[in-house]
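A short write-up of the structure that comes next.
Only one protein chain is missing from this complex, and each of the others stays in its spot.
Chain IDs A and B follow the sequence of writing; residue 1 opens each chain.
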Amino acid sequence: MSLEKTKNPWVTLLGATLFIAMSVNLYLIFQFAPTERSMGHVQRIFYFHVPSAWVAFLAFGVVFVASILYLWKRDRKYNMVANSAAEIGVMFATLVLVTGPIWARPVWNTWWEWTPRLTLFLILWFIYIAYLMLRQFVDNEERSARFCAVFGIFGFVDVPIVYMSIRLWRDIHPSPVIAGGESSGMHPDIRVTFFFSLFVFTLLFIFMLIQRLRLEKSVVAVSDLKKEAALAA
Amino acid sequence: MMRIFYTLAISLVLTISFAFAQVPRLVHYQGELENAEGELFTGTTDLQIGIYKSPRAEKPTWIEIHTNVEIQNGIYSVMLGSQNPLKLSFYEYFLEAKSPDFESGARRKMIVGSGYNYRLGFLFSAYTIVWVAIFLFMLSIFSRQKKLINELGLIGKLQKEKASA
Partner (left out) sequence: MSKIAAILWKDLLSEFRSKEMVISMMVFSLMVAVIFNFSFPPGSEFIKDAASGILWMTFIFASLLGMGRSFVYEVDKGCMQGLMLAPVDRIVIYVAKLLLNLIFILIVESITLPLFSIFFKLDIWTDLGAIALVIFVSSLGFAVIGTLFSAIAVNTKTREVMLPILHFPISIPVIICAVQATSAIFQGEAWSVIWGWTRLIIMFDVVFFIVAFWTFEFIIEE
């Protein structure tokens, strides 16, 4: 039972890089990137709205892979990875759902529009909230790991299916509000800012996942020790 | 799970208080002055700009007078909020420009499109939510981690004491 008390130099390096990259990103978003003509400054939400969505997808993809690996190898660490990634994913999905309406209100003149992407994120959010609830409501650790793995696989397989059905559903009832496409003919400076932002958010996700995983390991270590102590007593 | 709820709740509260603080802002506005026949005005005139809650509302929500505005082919541009502080909340409004020298017949313009740049509040609130939420999330992870390490040390100590006794 070894707990990493000493800091891993690579993680520290990653944290430092992240700090610098985030500062640069701040400059790029608010100074370097040109103001979009039709939407004005509010378009800058794009540089953290879309990367948040990307991180959420990435996190849920990690949950999916870790779930399969868990069912296959039965190694506890995959379960820990899945749990950590799911929590981070739900957080970023929530951020997508919060920043989306903030963007939509001035641009489309409505807080909420049932566009395929927004709807998909809402459903995705429900799926992974259910995932986290399932984890809390099963007492046995091994059992909760198995159930969550199954649900994690189901949830991720469901994503393309949900998207397809929402798309068709919207096509039948076309919305009067057609928003300007997000990537239609991007200005080169916008593109640079966007991809840098995407990179920063990915880095952030890796950093958060490492930290969350460390916490998960400590939680498991403490609960194991407590169980041992209880058995000994 | 609870961590996410706390994090987001706190960041939402912080951000909403920030976003709804209505700071007066300047808005650059470019409009067109024409009469009912579609004729455009050219020359220098005073303009009274009013913002209304609906196309037919009689009482303006906000009003401001710009003197000696130069107008070329009906096109004028003014800085809204430069004479009278502009404090509006998020919803759409209707703008009407009146001139004593020219009978304007144009309908009120809804200000929500490109001319209306009163949107920085949205941008900043979104940005704040994102970073405050991420920051609080990390903070909660670190603080919990610290507590657990302490607990772990305590358990280890107890076990050692037991073993020696």
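Basically, a contact is a pair of C-beta atoms (placed from the backbone, for glycine too) under 8 Å apart; a residue touches a chain by one contact, two chains touch by 3 or more.
On a predicted model such as this, the values are computed, not experimentally measured, just so you know.
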- Item | Touch partners, limited to displayed chains, of the chain removed from view | A
- By the document's definition of touch, the residue of A:75, A:158 or A:224 touching the omitted chain is A:158
- Item | Touching residue (missing chain; options A:29, A:62 or A:166) | A:166
- Note on the structure: Checked against the full complex, the residue among A:11, A:26, A:69 or A:123 that touches the missing chain is A:123
- Residues of subunit A (touch criterion as defined above) contacting the omitted chain: 71, 123, 126-127, 130, 133-134, 137-139, 143, 146-147, 149-151, 153-155, 157-158, 161-162, 164-166, 168-169, 172
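FYI, only the chains that are shown with their structure count from here on.
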- For subunit A and subunit B, let me know how many angstrom lie between their CA-based centres, rounded off. 27
- Please name which positions on subunit B make contact with subunit A in the complex. 1, 3-4, 7-8, 12, 90, 92, 112, 114, 117, 119-120, 122-123, 125-127, 129-130, 133-134, 137-138, 141-142, 144-145, 148-149, 151-152, 155-156, 158-159
- Residue numbers on subunit A that touch subunit B, as the complex places them: 3, 5, 29, 37-42, 44-45, 48-49, 52, 87-88, 90-91, 94-95, 98-99, 102-103, 105-106, 109, 132-133, 135-136, 204, 208, 211-212, 214-215, 218-219, 221-222, 225-226, 229
